[in-house]
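Heads up: the structure comes next, in structure tokens.
Not every chain is included here, but those present sit where they belong.
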Amino acid sequence: MGRPVMTSISPSTMAAVRRSGAVPNAEFLLAAEGIRKEFPGVLALDDVSFRLKRGSVHALMGENGAGKSTLMKILAGIYTPDQGEVTLRGVPIRLQSPLDALENGIAMIHQELNLMPYMTVAENIWIRREPRNRLGFVNHGEMHRMTADLFKRLRIDIDPEIEVRHLSVASRQMVEIAKAVSYESDVLIMDEPTSALTETEVGHLFSIIRDLRSHGIGIVYITHKMNELFEISDEFSVFRDGRYIGTHAASDVTRDDIIKMMVGREITQMFPKEDVAIGDVVLSVKNLTLKGVFENVSFDVRAGEIMGVAGLVGSGRSNVAETIFGVTPASSGTIDLYGKRVDIKSPAVAIQNHMAFLTEDRKDTGCLLILDILQNMQVAVLHDRFVKGGFVQESAVEKACEDMAKRLRVKTPGLFERIENLSGGNQQKVLIGRWLLTNPRILILDEPTRGIDVGAKAEIHRIVTEFAKAGVAVLMISSEMPEVLGMSDRIMVMHEGKVTGFLDRSEATQVKVMELASR
Amino acid sequence: ETIGVAMSLFDDNWLTGLRHSMEDHAKGLKDVTVNTEDGQGDIAKQQSQVDNFIAAGVDGIVIMLVDADAGAAISKRAAEAGIPLVFVNNAPSNVDSLPDKQAFVGSNEEQAGTLETETVCKMLGGKGKAVIIQGQLGTTGQRGRTKATHDVLATDACKGIEVVDEQSANWMRTPSLDLVTNWLSAGRDFDAVIANNDEMALGAIQALKASGKSMDKVVVGGVDATADALAAMQAGDLDVTVFQNAKGQGVGAIDTVLKLARGEKVEKKTYIPFELVTKDNLAQYTAKN
Amino acid sequence: MESKALAETATQDHPAPRKRRLPTELSIFLVLVGIALVYEILGWIFVHQSFLMNSQRLTIMVLQVSVIGIIAVGVTQVIITGGIDLSSGSVVGMTAMIAAGFAQSSTWTRAIYPNMTDLPAIIPIATGILIGLAAGLVNGWLIAYTKIPPFIATLGMMVSARGISKWYTKGQPVSGLTDQFNFIGSGAWPVIVFLVVALIFHIALRYTRYGKFTYAIGANPQAARVSGINIEAHLIKVYAIAGALAGLAGIVTAARAQTAQSGMGVMYELDAIAAAVIGGTSLAGGVGRITGTVIGVIILGVMSSGFTFLRVDAYYQEIIKGAIIVAAVVADVYRQKRKKV
């Protein structure tokens, strides 16, 4: 290579150079060459290269576990690569810690939320950079003002003084975005920032991104949502199995091209919805109310029916699902299962009644992070299957989990891998597997394909359809409009804790749903 | 009258006897109530208990000090408050210069170790090998008794006795049982066990018996003359113990503090001597403690 | 994915079953072996004896910690749920006192029931276990239903149970126990009780639903709840078991000492927790195994036997003991980290 051999410059020197403004001009803002990273049993990145231009949005695409997050974590100073070189503005650099990366102008929004739940929004955003007064004390008033300014600029409506634990997942995601922007970095990495957002916030985020791009900032954008790619990115790179496949301009390709690059084959049908015979009402909810959260929610779901639930963030969809499943028992109203009144006062009761519920928040209410895949998958099924005299029938349950993992295309070195070490999408698959194993009669899914790649998404849709075909009633909450429209027999729309209407498959369109959702 | 009794520790067999003797004696007196506190071996806690007694306005305080050296501070505190104070059993470091309305009733720790060791020495005929089992390190009893033991073993008559090992078993039976078993497994050979108290001596006996040692061949000595110890002596396992008159000290302390409270004159220092117990005079003690 | 890439990379698309990792206990076991070998070598150098080739010493090493071990088995389970049990040492004292009260022989002046004849040993044993169980139930109930932190609930029990054991006979020791009762404390019986208990709960934790749920609760209580686990009921079970084991430990302690005293078991909870943590149980919950705890317990036993063996001065023992505990865990952490890479 014609590049002069350079020894790595220490991050602190680099930071000083950056502050001085004497930043060398290079073709690429950030480049990574020949990166290799191995975890025990997994080669996450193998000779991968990546180049980011200034003032552009560069999307990263790839199946779950392709290595996208791992590469970004290397660029953000969280992992050190086993091999390879990172150059920032043409200067080779070795990042030793997240602080190095931040000081060099690289900020990152992580795939999993990384906030301090018991601290306020303002404290979360300005941590380590709190404004101080002459005596060295944190100036809370100033910090509040700075946060308010930032939020005004980004058009975010969240109280800076509220503790983060009180926020919904979507709001937390917005806080993360604001925090990353507040670093005023040159490189901004966004790892699936929209997986918890609805269209309104996404649109919102995109305007922020465009604004940043126009200021010469380079943005790396990871997503599994194809439409976002075309809407926001200038160019994109595709990874597969820890290898670099190629980089193209977004305008040069079609959706199918990308899928083929990612998956190595074509995906015929994204929403393999089939018409099935609709049976009796199995879940009937009447005037369900949770004080201060939602009220008078009434609907029926029948065997074989897939009922989609749409709404904006904070419309209370997740809360309704939680209440039906007994996580937060209702303050009034009734739930009938299979024609019988049931007082669902805890999830245990719901499960006894053959319900299953995939929660929205993977990290908080889903994963048993430090346990292995097997234990994560089997935990719900052990209530009535695979147990004899208290003893777990290990080989039978292992076999079942293994089959399920295969079916869902979980990418892992083995069932005894900690779920913590899986990529986000693969974690989601394991959790879906947990519930499918229980052979439910009522299946409640809250954002089921959050963070899942296109290939697996189609597979999950196919499985859900199969379940419906077998007579399972499905309640599917989703913020992805194509998914709701593509999969549902009927759509229930919510707005601010109230049901605003139902739409049949035949009459449902994006416009009609949005109308009801924002009424 | 209300008398505050600050004990150093409840979890100790001899101290329990002392405490009961005070409580029982007070019960027999008219209009005297005692209010007992457990210092749990913590000198600071004990100080606070004295402060609490003062705040509660008791008529007199009896204290079994956690440590002799803390006596001066407590003595000063009580003198300032003008409340009579009697030190029982454990003499404060300022025992020779006690202020008005204060007195000491008790015995001298070192004497126990001296009596015990002298007798063991005699039984061994002045030569052989011995192990010493100490109480919890740093406590008054451990220091006083161990020092006395070493002093006796340094005398001409007992110089022939070699100390082959010396460890602590925290005053308790099971740790002593484990300690002696460990010694035996390490092949330590000894003719005598000199323990700082009876519980540890009994633990040693259990260990010796469990490994098939004949108790006739080993001289075992303790201090306290607890019921269990006397039973063991009766059975021929324990050879020496030292009786410390809990009743004498307890009754003496209560009487003294009451006299002080009533403004009567008392003896500044009353020493109640330790008494040696062996198989020969065992009978007269079995009823006592 | 049927791509050729698969052949070359170490990754596999589909889970390869049966590829269990090396158990983490292996690492701490090697540490134990290391400590024993150091003693062995020092033994030859300084006292010209073998440390390990001595069956009596091998027994006492475990014997002296078997009571701690019995408690630690229960405490490990509690810690796996993300809780803590500070009460076990006091429960040992309390059950020892009460059980011994039923085990006194008629040739002795009884502390509590002066006119009772000798009872068969099963009665004090059952009493002791039940009292421990009751203490555990109270702990569990408080934690599950009033939602106070386990630290506080069991601290309260720790203080109260100690109070009860002092109050029970007003501080008098309870001695003169029947031979039948003392039997379970004689010889290597405590070791056998410990190992049987450890085996039972090793199996329970690894192979039963009880075990799987215990780990799940510790790993993420909210997720466990949503997965249909009745957390409250399960926690009560776990604490009750820990209490019952502490009760059993109290019986063994009294039988070994052939007496019961109110001060028995002081600070045992700390040793038990330490053994569990040394053995790899995480106080954050979700992680831990009985095998690790057993090794942790044995490390404590080996350490103290080693001190006596090498004639370490009593004044230095504690200083060194602290350092060894830290060093053992540092070595363990270091080994596990290296293994990973």
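Each chain carries a letter (A, B and C) given by its place in the written order, and its residues are counted from 1.
In this text, a residue touches a chain if its C-beta (ideal position, glycine included) is under 8 Å from a C-beta of that chain, and two chains touch if they have at least 3 such contacts.
Quantities reported herein were computed from a predicted structural model and do not represent experimental measurements.
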Each chain type is displayed a single time; count how many copies of it the full structure file holds and write the result as a formula. A x1, B x1, C x2
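By our rule, only the chains that are shown with their structure count from here on.
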Pairwise touch network: line, ring, star, complete, or other: line
Quick check on this structure: which chain has its C-alpha centroid closest to the centroid of all protein C-alpha atoms? C
Maximum inter-chain contact count - chain pair: A-C
Would you identify the chain whose Cα-based centre sits farthest away from the centre of chain B? A
What is the distance, in whole Å, between the centres of chain B and chain C, each centre taken as the mean of its C-alpha atoms? 33
With chain centres taken as the means of their Cα atoms, state the distance from chain A to chain C in Å. 42
Distance-wise, how many Å sit between the C-alpha centres of chain A and chain B, to the nearest whole number? 70
Where chain C touches two or more other chains at once, by residue number: none
Mind pulling the chain A residues that touch 2 or more other chains? none
Any idea which chain A residues touch chain C in the complex? 38, 40-44, 46, 63, 240-243, 263-264, 325, 327, 346-348, 350-352, 357, 359, 364-371, 373, 375, 378-380, 382-383, 387, 390-392, 394, 398, 402, 405-406, 409-416, 434
The answer for chain C against chain B in the complex is residues 47, 49, 54, 56-57, 60, 63-64, 67, 108-109, 166, 170-173, 175-176, 186-187, 253, 256-259, 261-264, 266, 304-305, 308-309, 311, 314-315
Give the list of chain C residues in touch with chain A in this complex. 1-3, 5-6, 9-17, 19-21, 207-210, 212-213, 215-216, 219-220, 222-230, 282, 286-287, 340-341
